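Note that this complex is displayed minus one protein chain, with the remaining chains in position.
Right after this comes chain A.
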Amino acid sequence: MSDKNQTQTVEPQALDPDFVPTPDFDKFKPSRSSLAARKRTDLLMRILIYIAFVIALIPLISVLYTTVVNGVHRFDWYFLTHNMRGVVGGLYPYGGILHAAVGTLEITLGAVLISVPIGIMTAVYLVEYSAKKRLHKAISFLIDVMSGIPSIVAGLFAYAMFSLILGPGTMNGFVGSVALSILMIPTIVRTTEEMLSIVPVDLREASYALGVSKSRTIVKIVLRTALPGIVSGVILAIARVIGETAPLLVTAGAISSTNFNLFSGRMTTLPVYVYNEFQQGIASCPTISKFGSDDFGLCVPGIRMERAWAAALVLIIVVLILNAIGRLVAKIFSVKTK
């Protein structure tokens, strides 16, 4: 790359002197010092740009490293299969994330069930039905607005809505699902829209020419062709909302026992669990534990931080796996359009 540059930056040689008009090209010849200065600037910017990339790597590596190092200690089968019921201070039943995992699973599933049909049908409307109508512009604009809603405002909205409908202070998993689906819908609409619009028009026309109705064409041809992209988009949207904390803090709350019912009672989710453990700080230990933590391995003052890190590790693993699956689905199953 640099070789090529150098050949290109050589100044133009003066022309053949036999030609009658001989303009003084030396006038335009850059001085050696200015050339060197330009080269220096080029090199400086190159270095700065390389540094910028390294700077971006530092937090990524640091976050992943700290989470793994701090989280792996408490990350075991016991941690995954117990909830926080009867867990006192730093004492023996060390507790786990079963309830949070169940909560995350159900709330996210609820959000998917709400947002996927709405998102896909909206995208179908935008691409297939509303060719540049006024409603198209309005919806498209509002989806942009929606994608800019801060996550905590989405949570407040869901809370406000259910407070008005079901009485003040309603907090359950489903409220959380609604909040998350506000965050998911714009993502899904945009992905699906993108995927639908790259389905070749020829396919649609071929289908119409065979006498297939529009709805069947959309379902069987267009959506079918775009399916891998849509699925991957949905998975990536899930990967995003599964780590959302703030909206769930205000809608689903936290509870220490496992709650399987999405529609009643509070539900802990993984991110909220991490936050709660973090917030509660150092666990209290009875005085005996001064020896106990060493001699009997009973009371662990830093148990809450260990749990927070371990749950964060679980969260990161889940998110990274979802990301990888999303990308793989897109790559492997994508229909070749050319």
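The criterion applied here is as follows: a residue touches a chain if its C-beta (ideal position, glycine included) is under 8 Å from a C-beta of that chain, and two chains touch if they have at least 3 such contacts; residues count from 1.
Keep in mind that, in the parts below, contacts and distances are computed from a predicted model.
Note on the omitted subunit: UniProt lists it as "Phosphate transport system permease protein", one of the names in "Iron hydrogenase small subunit domain-containing protein", "Glutamyl-tRNA(Gln) amidotransferase subunit A", "Cytochrome c oxidase subunit III" or "Phosphate transport system permease protein".
Touch with the chain omitted from the figure is made, among A:Leu236, A:Leu262, A:Cys285 or A:Val300, by A:Leu236. Considering A:Ala111, A:Ile182 or A:Cys299, the position touching the chain not shown turns out to be A:Ile182 (whole complex). The chain not shown here is touched by just one of A:Val175, A:Ile218 or A:Met267, and that residue is A:Ile218. The missing chain lies against chain A, touching residues 5, 8-12, 38-39, 41-42, 45-46, 48-53, 55-57, 59-60, 62-64, 66-67, 70, 117-122, 124-126, 128-130, 135, 138-139, 141-154, 156-157, 159-161, 163-164, 168-169, 182-183, 185-187, 189-191, 193-195, 197-198, 213-216, 218-219, 228-229, 232-233, 236-237, 239-240, 242-246, 249-250, 253, 271, 274-275, 278-279, 305, 308-309, 312, 315-316, 319-320, 323, 326-327, 330-331, 334, 337-338.
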